[in-house]
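With one protein chain withheld, the remaining protein chains of the complex are depicted in position.
Naming follows writing order (A and B), and every chain is counted from residue 1.
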Amino acid sequence: MRVALFVTCLVDLMRPRIGFAAIRLLEAAGCEVIVPESQTCCGQPAFNSGDRAAAAMLAKKVVAEFEAHEYVVAPSGSCADQIRNEYPGLLADDPDWHDRAVALASRVFELTDFLVNVARIDKLPSDFTGTLTYHDSCTGLRSLGIKSQPRQLLDRLPGVTVREMSGAEECCGFGGTFSVKFGEISAAIAERKCDNIRSVGADAVVGGDLGCLLNIEGKLRRMGDETPVLHIAEVLAGSR
Amino acid sequence: MNDSRELILGRIRERLGRSEANAPAAGAVIDATLAARAPGPRPPAEVAPQSLLAAFRARSEALASTVDEVATLADVPRAIAAYLAERQLAPRAVCVPDLAGLDWRGAGIEVEARAAVDRDLVGITGCFRAIAETGTLMLCSGPASPATVSLLPETHIAVATAPTIIAGMEEAWAAARAVFGQLPRSVNFISGPSRTGDIEQTIVLGAHGPYRVHIVIVRG
Partner (left out) sequence: MEIKSMHFKARAAAQLANAGLQANLKKVKGKFVDKRRDAIADFCAQGGDFEALREAGEDLRDRVLADLDLWLEKFEANATARGATVLWAKDGAEACRLIVDIAKQHDVKKATKSKSMLSEEAGLNQALEAAGIQPVETDLGEYILQINDNEAPSHIIAPVVHKSKEEIADLFARVHKKPRLTDIGEMTREAREVLRSHFLSADMGISGGNFLVAETGSVALVTNEGNGRMVTTVPKVHVVITGIEKVIPTLEDLSLMLRLLIRSATGQPISNYVSLLTGTKGEGDFDGPEHLYYVLVDNGRSNLLAGEFNAMLRCIRCGACMNHCPVYQAVGGHAYGWVYPGPMGSVLTPLFTGMKNALDLPHAATLCNQCGVVCPVKIPLPELLRKLREKQVEKNLRPLGERLALKAWAWVAARPALYHLGTRFAVRYLKWLAGGKQSIPVLGVAPEWTVGRDFPAPQGKTFRELYAQAKKS
């Protein structure tokens, strides 16, 4: 299976190791991984800010860069959903581009979904140990149905126990540009999420979207809590 | 009828693209919808009389109503007298004219058949239908069943005969159409004592209506 990795702009900027972990996992699943060099961002910040023109421009760029590949995988439910479920509508006015977006859409996957349901990964290259709690990111959960996939994978790690926090499916308050437009509200929502994380008493909190994870990490640190905040790819590919 | 009627309907028609050409077809859809009265999805309906009664009873008790069963209509006054005595409520009540004929005096209850007023503490009503799906009483207003009797008193006692227990609201509508032709002025679905959760979302029984709802089911 040939897979093009959509790194995502946040991973590129903030946590390159998540991108490498994703590559390691895809290779462990028997995939050949390609990283298209010209990729930047899926355009979701523009889309969610109401700038359709900018979002459409970036959507075309992504479609052109990735349409030749058998599969596209992103370590983010939010970015995968943008390409999979929003591009066709965003490019609806242009029949040619719309068709190309539709043709690409069904081949775009969130990482854990791809590993479980498409690549059917057998052995995970991880000897991670500890008790983890998993935060379900909203878009992955509610638009792509990412719920059991990360848990199934974590269950396969013999040294790992997953302890569910209360309100795991509740929003962490990130919301993309919301977090910088309404910082106070965003942080107040994050505080509730962090309270739930802290009361579960896990060794680390894990999630599938870096935006949420940066929000949670920032809030935990402000609360004086040093609980590690990890991307699911880091746990599944790494060791500790 | 006022000026804004045409203004508003005109705006709606414009938005919907209503024209003389498409109005008849749309009108036919309306008429077909009204004629079909298609029910929406609903839980599987209980049908057997025994399971209807059991379901109604369980559901109404879950809504904080109390339920008693008697064999015949003639047993109702004594059962109600016992209920009032047990709750230490005075044996005095207002009842709907429909039930005026029962032997209340024989059971030691002083009953007046009329609409209720503020000072009435106990109101006794019949029940047009009882709905098993939710444990709900369906009361229809009329000269023999004033709506105030189930509303103003602190205690509402409803008498329901077993054959009036039906599965769901859909059966209730069918019965109302069959019996009344057109709907009575008020159809009230009552599901337990009145309640409020407005202060700190804490449920309190007895907001503006009755504090207690007691249902006497007549099996015969």
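The rule we apply is simple: a contact is a pair of C-beta atoms (placed from the backbone, for glycine too) under 8 Å apart; a residue touches a chain by one contact, two chains touch by 3 or more.
The structure displayed is predicted, hence computed values, not measured ones.
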item: Where the unshown chain meets subunit B, residue by residue; value: 1-2, 4-5, 7-9, 11-13, 15-18, 23, 26-27, 29-30, 33-34, 37-44, 59, 63, 114-115, 118, 133-134, 136, 141-143, 146-148, 151, 168-170, 173, 176, 182-202, 204, 206-210
item: Missing-partner contacts on subunit A, residue numbers; value: 7, 9, 11-17, 19-20, 35, 37-41, 43, 45-52, 54-55, 57-58, 61, 138-139, 142-143, 170-171, 173-192, 214-215, 217-219, 221-222
